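So, chain A:
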Amino acid sequence: MNTPGLVGPVVALLAAPLFLGVIHRTKAVFAGRNGQPMLQVYFDLAKLLRKGAVLSRTTTGVFALGPAVAIGAPIAALSLLPQAGFPSLIAFPGDFVLLAALLASARFLTMAAALDTGSSFEGMGASREATFSALAEPVLLLCLAAAARVSGSASLTGIVGGLTEADWQRGAPVLLLVGVALLGVLLAENSRIPVDDPATHLELTMIHEVMVLDHGGPDLAWIQWGAALKLWVMGALSVGVMLPIRTGSAWLDAASFLAAMAGLAVAIGVIESTIARLRMARVPQFLIGAGAFAIVAIALILR
Partner candidate 1 sequence: MLSALVLLPALGGLLSFFLRPAAWRRALMIAVAAAHAALTVATWVRPPGTGWGGVLRLDSLGQLFLGVTSALFLVSAVYAVGYLRRESPGAREDFVEGFRFTNAPEAVFVGCLLFFLSTMTLVIVSDNLGLLWVAIEATTLASAPLIYFHRHHRSLEATWKYLLICSVGIGLALLGNFFLAVSATVHGGGSIPLSVQGLRAHAALLHTPWLKGAFIFLLVGYGTKMGLAPLHTWLPDAHSEAPSVVSALLSGALLNCAFLGILRALQVMSAAGLDTYARGMLVVFGLLSMAIAAAFVIAQADYKRLLAYSSVEHMGILALGVGLGGVATFGAMLHVLGHSLTKAMLFLLAGNILAAYRTKAAREVRGVLARVPATGALWIAGLFAITGSPPFGTFVSEILILRGAMEQGRIVIGVLYLVLLAVIFIGMASTMSRMAQGEAPPLPAGSAHGESRLAVLPPLVLAAAVLAIGLYIPSGLAHALRSAAGMLAP
Partner candidate 2 sequence: MRVLLDTLMVLLVFTNLRLLGVSRLNASIRTVATQGVLLGIVALLANSGHLTLRFIAIGLAGIALKGVVFPWLLLRALRGAKVRREVEPFVGYVPSVLAGVGSFLIALWVAGRLPLPGTAASDLLVPTSLSILFVGLFLVVSRKKALSQALGYLVFENGIYAFGVGIAYEAPALVELGILLDVFVAVFVMGITVFHISREFDSIDTTRLATLKE
């Protein structure tokens, strides 16, 4: 049994809601509020898990499958991702494609569950999600491919875990481009401003939230936890590419990784507090901009 490989996923499972808490607190500070407690997300999850779920008579098994995959797929993705110097549970060449596929399947079933309800609002959300993710997923793959070229490895162990400061000195321009593009994908895939507003309560403007309107109780808890995990996966990926700190000491590496994750959460909070949300029609432009960076990065490598 690969015991060190379990550390990353377990820590992620436990700490992902805290990541959201840091974002919320940052936004509260910017808005001049006290804000909710840092651990509010845990309280919410606990509350939801204690409740029962109400299922509409028009729904089928697809609706029930949605939440299961929404939490299952990110956990599987975590097992592929090396974090903070700890190796991943499973590693093989080309595993970054599986990572992207797992995230995509979670989204697919969330969309399918949304369509299954037959509600027009949820159908609208699913349609938007499909449009934007069709643009975001290629960008994610391009970014990973570019990082794979720089690190000279086709496995996430090499891409995220094996990047060193020397790679940065050689390929700083490429990695800079990849980092910016990854940040764009992270914001888009996790329904953050400027693509989607997680705090909005107007169905007409929502993307992700509107898809899960009919889920309640434990189902909703799984979906929210899954969303937090997905954010953690993308964040860990970005941090792994952007800040390859290798001190040699496992404790120092772990501490610097957690500090970087906290920094990323604060940065997302700052972005959400200072940037206005894009008009829906401008979102594809945002994603194509991120894609442009990724393509330029690839072109620079293949030159």
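These made the cut because all candidates are chains of the complex that A comes from, given by their letters.
Details
Basically, a residue touches a chain if its C-beta (ideal position, glycine included) is under 8 Å from a C-beta of that chain, and two chains touch if they have at least 3 such contacts; residues count from 1.
Note that the structure is predicted; figures quoted are calculated from it, not measured.
What touches chain A in this complex, out of the candidates 1 or 2, is 2.
On the chain A side of its complex with candidate 2, the touching residues are 169-170, 172-173, 176-177, 180, 282, 284-285, 288-289, 292-293, 295-296, 299-300, 303.
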